[in-house]
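Heads up, one of the protein chains got dropped from this complex, but the rest are sitting where they should.
And then chain A:
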């Protein structure tokens, strides 16, 4: 590997606010960061990406002048002016009301009194796009929704007005549309206020979008980010439209009892509103949506795990609700799930082989018991695991292995369809690419119809034939994957696509609480196109092109 000093800008005349020259970090004689060179001008935004354990946190801490104990430093790291580090997880004192913390921090840095500090904080919250109505200064951070907590944390940094702001995994765990909006606002502020901003995170966090400069940490070296490491395939039109319908769901509704209201009526939380869905043979249908969209509940309801509250699901024309025990077992053999956390879906008290054999015993009783071990070994090898994985305990599997065991378990009864709920959620960027390969190979080899839920819109659309976009338990757009990828009509779909591409989504604010959904369109408090009529009626799905439906009153107004 050659030493590449990333050429970031013309040689500056004055010292840039952040400069590192051959910065090396060592723990004992182990090199954690090897000769990192870095220059960042005022008003520049740098995305620093790297997988888990790549050393992002160490590098940030070294730049912030807070090296970890036991880590020795060589080379130069030079940071000019007031610097601020927002550490991983964005922790604030969990119990102290926000206003007091803001007054403390701003007062400490700028020497302002409480009311001046709070005024600065309010201006900063404006910059982060937090509407006045949502400001809960009196609450401790613990009781704020995550998105608001992050917005408040960024606002706090803005209010302090550092020369250099370092953020470690900023806004991690938020929905992509919310995360990208916050990051873009922070980056815009940095550019306007001539602050040097570093956002560090994993490659899959979409930090490259808001940044002007991109560096990646790999094997201890700091290098320019390689061009898109895993180019997504284009949707494959040759996979062909499919045959007959294999699964139909009609008016599927999922709701949970919330207890009895004071007036004596039963209150329920509806997470999936009556919804129809068809799956054709050989087709991949992706359910897209963020937290609270109801996609996972819908996927479970389709498998009767548990059955939907109302409506019915039929597999090959057989109603799941009417099937007897033997019939249900045949249906279960045909319809296999993949779980979002594959490790948690394995019984920790049973070996991998034991669990796969139990599935065979239950779903393929015609296979003689002495053939089972053989089948288990075959199934493990088919997903790229060695046959002796069968003897291992689930706790010894790493996430990619657990995901593969989950796939092997789903495939071992030779199902005729897969229902996958965020099957790659626990995997890192590189592991995802490999697992996609395995999943798609299994699908194509067996011509399996697949239902897949994901919040990664672009990834989902490129691997699917057709898509449903879900928002608070309702379908807001449906159509061919290709049509959605290039001609999405619903503001929510468009926002999710912008976020996936690293652009700033045109939605403001946060997803509303499922317990108090807004009247009318669920998006109306965030939607840039919303008008008063949006509050009056829930928009119904209407056809906008053959096979393409949208639920928005104003889909055709620009």
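In this text, contacts are C-beta pairs under 8 Å (C-beta built on N, C-alpha and C of every residue); 3 or more make two chains touch, one makes a residue touch a chain; residues count from 1.
Everything that follows uses one rule, which is that contacts and distances are computed from a predicted model.
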item	value
UniProt protein name of the chain not shown, from "Lactate utilization protein B/C", "Iron-sulfur cluster assembly protein SufD", "ABC transporter permease subunit" or "Cytochrome P450"	"ABC transporter permease subunit"
Among A:31, A:144, A:350 or A:440, residue touching the chain not depicted	A:350
Which of A:280, A:328, A:382 or A:429 contacts the chain that the document leaves out	A:328
Options A:46, A:180 or A:359, residue touching the unrepresented chain	A:359
Sole contact to the chain not displayed, among A:305, A:321, A:369 or A:545	A:305
Missing-partner contacts on chain A, residue numbers	70, 300, 303, 305, 325, 328-329, 332-333, 336-337, 339, 341, 343-350, 358-359, 362-363, 393-396, 409, 413, 426
